[in-house]
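Read the structure below first, then the notes.
Not every chain is included here, but those present sit where they belong.
Letters A and B mark the chains in the order given here, with residues in each chain numbered from 1 onward.
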Amino acid sequence: MYNGVNLDKLKEECGVVGIYHDSPEETARLVYYGLYALQHRGQESAGIAVNDGIKCNHYKGMGLVSEVFDDARLKEMKGHIGIGHVRYSTAGESYVGNAQPLVVRYRGGTIAMAHNGNLTNASKIRSRLEDDGLVFQTTIDSEVIVNLIARYSNEGVIAAIERTMGLIKGAYALTIMTEEELIGVRDPLGLRPLSLGKIGDNYALASESCAFDVMGATLIREVEPGEIIKINKNGIESTKYKNVGRRASCIFEYIYFARPDSILDGVSVYEARKNAGKLLALEHPVEADVVIAVPDSSIPSAVGYAEASGIPFGEGLIKNRYIGRTFIQPTQSMREIAVRLKLNPLKQNVEGKRVIMIDDSIVRGTTSKRLVKSLKNAGAKEVHVRVSSPPVAFSCYFGIDTPDKNQLIGGVKTVEQIRKIIEADSLGYISLEGLVKSTTLPKENLCLACFNGDYPIPVPNPEEKAFARYIGGE
Amino acid sequence: MYNGVNLDKLKEECGVVGIYHDSPEETARLVYYGLYALQHRGQESAGIAVNDGIKCNHYKGMGLVSEVFDDARLKEMKGHIGIGHVRYSTAGESYVGNAQPLVVRYRGGTIAMAHNGNLTNASKIRSRLEDDGLVFQTTIDSEVIVNLIARYSNEGVIAAIERTMGLIKGAYALTIMTEEELIGVRDPLGLRPLSLGKIGDNYALASESCAFDVMGATLIREVEPGEIIKINKNGIESTKYKNVGRRASCIFEYIYFARPDSILDGVSVYEARKNAGKLLALEHPVEADVVIAVPDSSIPSAVGYAEASGIPFGEGLIKNRYIGRTFIQPTQSMREIAVRLKLNPLKQNVEGKRVIMIDDSIVRGTTSKRLVKSLKNAGAKEVHVRVSSPPVAFSCYFGIDTPDKNQLIGGVKTVEQIRKIIEADSLGYISLEGLVKSTTLPKENLCLACFNGDYPIPVPNPEEKAFARYIGGE
């Protein structure tokens, strides 16, 4: 999340939006609102590109959507098609040159693309293209994709996308814009989400359906894994990329990334989280006086746990709503302040009580430890930690920023060891089965690799990210 | 609150902090953390002043504490005493010249002051001082106070403060700093809150106790109405300003302003809110399927209502956590977006359901109307609005930014009229008695003027704020 006090969470890498609209003045504005709703998916940079059939106008900058764009800027951006992007990125590669949408000129005109996800064979393809004399100006996989599309564009953009999909492996939800059409693409496994919506007679695309709500659109359906959706003046047309095997929707969207008011693959994220809380209560019951959440993301699970257990839900940690981007580190003697500043225990709900603290995930364990301590200092008699996802034990290669495997506490420690480290009175993780059940989706439709290492496609060697080392800009 | 989408709430005008500390390197930093915790009390400007016994160093700027201060700045500010201020202000008078602390040189050295509150006779005193040839450089009441203290400073600062308190009327919680002492002052009615805390052997002052939590301090007690607390190297000394009549703590601190993890006048704000929710359930029961809150401030009352009514609590409105300071207004055709952007209905908890929506207060009614509509659009079968405070019907003259009386919907419409306007299926406000009861404080200790017009001291004529019209700077 966008704040100075780093909570112990995985980081989503992007959100995308697209719209084909009949009133050119509103296009950029609608993309802007869509991105606003998807801001939780990336706070590092934001960008919008619009096309009026002749000229592609784009702007991108570092910061929140509301910081990058102002009214004057939006007013200059007219067009019947627009796409947008918000980005989170790992430190070091964070510079405006890597912001999206990527806008390029190719033989057919201009193509703009916004990409959420990560390829597993990007470096291999990049090398091959470099062998053919191509150059790359950014460190983002999207540049590889757009080069392939351009290369195969002789037979048209859709055909080129199909050919490209035959080559690239990994996770990608794309919104693509040419002078005439808006195109949505989702990888054959459906690793990253992408939805189709409608505003009046116009169509929109977005990573999550919550964007449609603020755009005034209605969710029609998911873009299917491997589907290419083309929207132009003739309406909408779907092409299905052939060799689709299993689906593999990212489980972490349900656990933490997506907004609770989104519906992904037909599943309410809120419901999934609440279900997980209920199942967690069944799997790891404990006698206690109050169920509290680590706000905000764990509230649905906590509400679910409370309902299933009969133990009342209460607010136990008050979140400071004004945490800024920069944060002045406390001196050693005030170390505990950093967590309190962000999450302050609510004594009245904690003092003298046996507390069940629901968290949606534990990555490194550092924050959990501080919160338990903080609650105990506030007078909690017992602190029972319940986690609505299993131990994160494997790195993600599909667009999520995970620490090195040896920093994943779930990968290197037993549950009992973790309990001791975080000084909880008891610790219970939901089972993988329970988690899957909470989503109501078949297990084979989900990517659970971060928990069980079962990657839906072969994962690359670590050198994959080496390119960034060569071109580090800003 | 700090955001582009204006929610229909009253606005607090300030938060103050003070500390007397033995390690000069940590003083400014502790003030900074204290202000960080009080950021909800004012997001327009922030300032810190420190004194090392010889020199008073201060800095103030427009924006959030985290924006105004950086590490380098804080490191330059060394001293054993420090005070700080965050400010919200009404439009038009918002410029850095009005930011606090106010630092002046007077015959005894320098005096720095941070003020929360509003005087009712400031213009009268100002006129009298002007008649004596004084000039005023700001439009804040604090400049009047500091001039009086300077004028009477012959017999010492404390004596001067006492004489000043004999002249000024209204609401004030002050932290004052000289070369040698930190002084905390609370007006004789105790209209605005001020607490005393301790960090090791050091003392701290803050508008709310939640600041102590992040400063690593413990709450000792409230500063009493009319009390002057002087803290210096000899420890702490209390003087009681004589003619104290009744107390009149601001009821709205309990309803909305204060953070739920604060304790004011010995009362847990969280508990008070939860109690109000419970009493509201008793006073205005209704058959329904789910109790939802207008987040974040109404959650405790909603939890209380749910507990008392037995109807399950659920999240019904998802708050966007990334609302920036600037916000691009939607065009007429997208008007509904503005509210959705900030608070999006959670369909799963709302669709086909009879919903009880708990709000802590209704000021103009505009947001309530949009939220009801939004919930209905999301499929709510019925929307029953329950408000954990009575109708706001009178303007505040003690430091709260209230709209003109004729814009207060509670002042000009009946409950039934309001219900119709906001298109709710039913509407229930807690009774004043219920609200008072929820705080556990005696009624005569509270200022309830915004509900019943019973001002604890005579209120000024509207010309009072006229000065601002003359010196409008930026």
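Here are some notes:
One rule holds in what follows: contacts are C-beta pairs under 8 Å (C-beta built on N, C-alpha and C of every residue); 3 or more make two chains touch, one makes a residue touch a chain.
None of the values given here were measured: they were computed from a predicted structure.
Whole-complex copy count, one sequence throughout, 2 copies displayed: 4.
The rule we apply is simple: only the chains that are shown with their structure count from here on.
Each chain gets a centre from the mean of its Cα atoms; for subunit A and subunit B, those two points are 36 Å apart. Touching subunit B in their complex are the following residues of subunit A: 1-2, 4, 25-26, 29-30, 32-33, 36-37, 39-40, 43, 64-67, 69-71, 74, 210, 213-216, 259-261, 263, 268, 270-271, 296, 299-300, 303, 307, 312-315, 318-331, 333-334, 336-337, 340-341, 344-349.
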